[in-house]
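Pasting a structure here, questions to come.
Note that one protein chain of the assembly has been removed; the remaining protein chains are unaltered in position.
For chain A:
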Amino acid sequence: MSHAFAQRHIGTDVDAQSHMLATLGYASVDDLVSAAMPASIHADLFRQDAGSALPPAATENEAVAELRALADRNTVKRSMIGQGYYDTFTPAVIKRNVFENPSWYTAYTPYQPEISQGRLEALINFQTMIADLTGLTTANASMLDESTAVVEGMLLALRASKSGSRRFIVDTDAFPQTHALLVHRAAALGIELAQVALTERTTAEDLGDYFGVFVQYPAASGRIWNPSTVIALAHEHKALAVVAADLLALTLLKSPGDLGADVAVGTSQRFGVSMGFGGPHAGYMAVRKGLERQLPGRLVGVSVDAAGHPAYRLALQVREQHIRRDKATSNICTAQVLLAVMAGMYAVYHGPQGLKAIATRVHERTGALVAALRAIDVDVRSDAFFDTIQVNVPAGAAEVVAKAAASGYNLRQVDENTISVSVDETTTLADLSYVVGAFGGRSAFGHVDFDAVQHGLPAELDRTSDFLTHPVFNTHRSETSMMRYLKRLADYDYALDRGMIPLGSCTMKLNAASEMEAVSWPEFAGIHPFAPKADVEGYLHLVRQLETWLTDVTGYDSVSLQPNAGSQGELAGLLAIRGFHQSNGETDRTVCLIPSSAHGTNAASAALAGMRVVVVACDDLGNVDLADLHAKIAEHAENLAALMITYPSTHGVYEHEVATICKAVHDAGGQVYVDGANLNALLGFARYGDFGGDVSHLNLHKTFCIPHGGGGPGVGPVAAKAHLAAFLPGHPLAQSDEHYLLGAAGATATVVHGGGPVSAAPYGSPSILPISWAYVRMMGIDGLKQATAAAVLAANYVAKRLENSYPLLYSGENGLVAHECILDLRPLTAATGVSVDDVAKRLVDYGFHSPTMSFPVAGTLMVEPTESEDLGEIDRFIDAMIAIKAEADAVAAGRWPADDNPLHNAPHTAQSVIEGEWEHPYDRATAVYPLASLVRNKYWPPVRRIDNAYGDRNLVCACPPPEAFE
């Protein structure tokens, strides 16, 4: 068993665990977990038969071979389906140095900006690219996908419009998946949707009363029209105009900003990110001046560091759900950072001329296709187009589509008479010959004179404004230069490839290389989300297996893999509860109870599911206050929709009374939503479905090893009991609406997930599902259990060894924590003036990423070592924390002044200790080499402590001019 994957994944071996257990006074890890976790929830009490349905653990080679076999069951055709997903060439320099590089994919969200300058710069490149192309002032750091971005655009319009209306107008010529999402999301919020066929001749009377209007540009049919009249009408009506625009088309077309739009949304997928059967890829949103504070999601801004140098960090963070809870601009937290970085780098590498050349080639080939089809008397309906045309084939559409498929091409059948064809940067003249052939013609594209082909761009919409003029988009033309730019940015950042990231509530465990293996295989990466079912058999099988395994380990009956983030899983789960109550005629059940300790996203999601949040108090030990819970249930019994509870709690403790809490909610007719953010502390030992959960979301990017990507992608499946399964998210374009359902006595059946969609693509972000598939496949149920135990052991070991330096804020049974521990720094701050920030930034000097700061309790640090760190690294962290405590004591003792000491001045850059006279009361070595081991293993932060207030008061969210860095 020396090569069992579990032993590669889990950092502590038997000897290390023995040492840690001795420190804690337990004989075995099972004893420890039994002492920490209430016996009443143990899975063994509930498993009906022989136990887990998971297959025995496979080795790494075996798992990769199985994935290879699944990949072989997918058929990669040339996709000309379009609808927001286009094939693209990922520049190899970006694929190798970003997508497949752990320095980029294992980083966390840049909450510690001093050690995240590389990806923050990459994101500000992305924001600048989006703002430039859309002609708007401020773009955020990405959205989950285009359709959810349109929903967010609608919600933004509702917040910002002074029309007083709750009616939103959607152009009939919009992508069908976007329309389906709008219907589902609007219904929960009491927004009326109106479909109107918008044209240049639309009048105010056609539109009526509304707070916003949505335009697809170019339209879903490929039609290009000038929406400026419609936009002007909206503004006269105090409504906002939201335009979904194709970024490649915008290099040739007048920008949404120039047309007057308030908000532009869309996807950056075709900028070098594979279709991946739907994702992940980065959606985008940009707004005009004055709407910055209404932006959902993450926003990177420029500020200054302690030395006055420019530095990047996340801006306007209080808009977000962790502060504003149910009043937040949105429930989304995760962005799609890794994919946004790739799209931004695609623009850096190609530059404005390169992008324009790609767009021109795509457009010319589309024009050539039109000419060739017309030459054989095929009825092409499109006159004004960019890359997509519609063709009229009376009663013959299916036949042509089948003929094309036989030649290896997927066209889109709109209806029995209509076919849509989309051209992309990978389309060759030979491809076009085959397409023309499917329509019954013969063509010799090798001899087409492009100057003679038809051009489909209306002259009035020719782009005249510049874009991507910043030097970063005009410098890195050679691969050498690009490679070095990517390396330089990666070197600014602290990711898992440097050391431990002990972020509580974030689960920064190993993302094993073998788990990543399949992600970039063309059979997984090169598939369109709306490809025919026959092409995606391997994918559907993988999805079914993962659904089965996830139900098995959570104790639920059915799983939807569609949600693209934990927040979207929460929303899907709450919408399922809403659908369930409505189907029972209980439309008044709209109150959602949420403990005060809950993550702010819970409240934000409840608000978006049309629920009213009622907060339940927590007691002094951090647990749900049972008296208050019973009082709130009694007060709202008639209207109780759900309780949302996190388990183990956000305080990192196994609450003893969880089963009692669930029962009280059920007795009152409510449903229990268990937030699965902390499943890492339970897997293999206990299951949400056993002790009272009706529905949960899981974070595959935490518990199931999908890398954080520097702040996304995430995958947040929603798992539910059978009675909610029919209300889980479905999708109008899904290849199969049948999903796994655990039947009675372990028998399997299927169920149709009949709720509305929450993601643009039917299976969310399928191309990264092989990662979680491989993790479960290689761990088996025993490996998963060992991982949980190792994570709990590590957290308790850290808590124990630090107890004399930093008091533990909360613990559960026998004084034990679950998989993370909260260190209370408030006594230290009171005694010494040293703040949480000081300790977090000083850890950088010691070569660490800080634990989670001030969540869930202000003035604390929450540490989650995870099972993947070895004892040496855990001890190195503990030693650093103890050394920092001694430094704080020295400040308290007066050895160093409160405003000039190694903590207050942390982090120290190389420049700060080399330049000028050294005038601090501690020496340079103390500043940057507080431990001798750092001399040969030093992480140098590129900037000093960043001034957050300056950046928020002087908001700049685009690339600063190069002179700023001189």
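Convention: contacts are C-beta pairs under 8 Å (C-beta built on N, C-alpha and C of every residue); 3 or more make two chains touch, one makes a residue touch a chain; residues count from 1.
Quick note on the criterion: contacts and distances are computed from a predicted model.
Asker: Name the absent chain by its UniProt protein name; which of "Cell division ATP-binding protein FtsE", "Glycine cleavage system H protein", "Sulfate adenylyltransferase subunit 2" or "Serine-protein kinase RsbW" is it?
Answerer: The chain we cannot see is, by its UniProt record, "Glycine cleavage system H protein".
Asker: Of A:209, A:517, A:625 or A:952, which one is in contact with the hidden chain?
Answerer: Residue touching the chain left out of view: A:952.
Asker: With respect to the chain omitted from the figure, which of A:324, A:477 or A:826 is a touching residue?
Answerer: Selected residue, touching the omitted chain: A:324.
Asker: One chain isn't shown here. Among A:293, A:477 or A:544, which residue touches it?
Answerer: Within the whole complex, the residue contacting the unshown chain is A:293.
Asker: In the whole complex, what residues of chain A lie against the chain that is missing from view?
Answerer: Within chain A, the residues touching the omitted chain are 293, 317-318, 323-324, 854, 948-949, 952-953.
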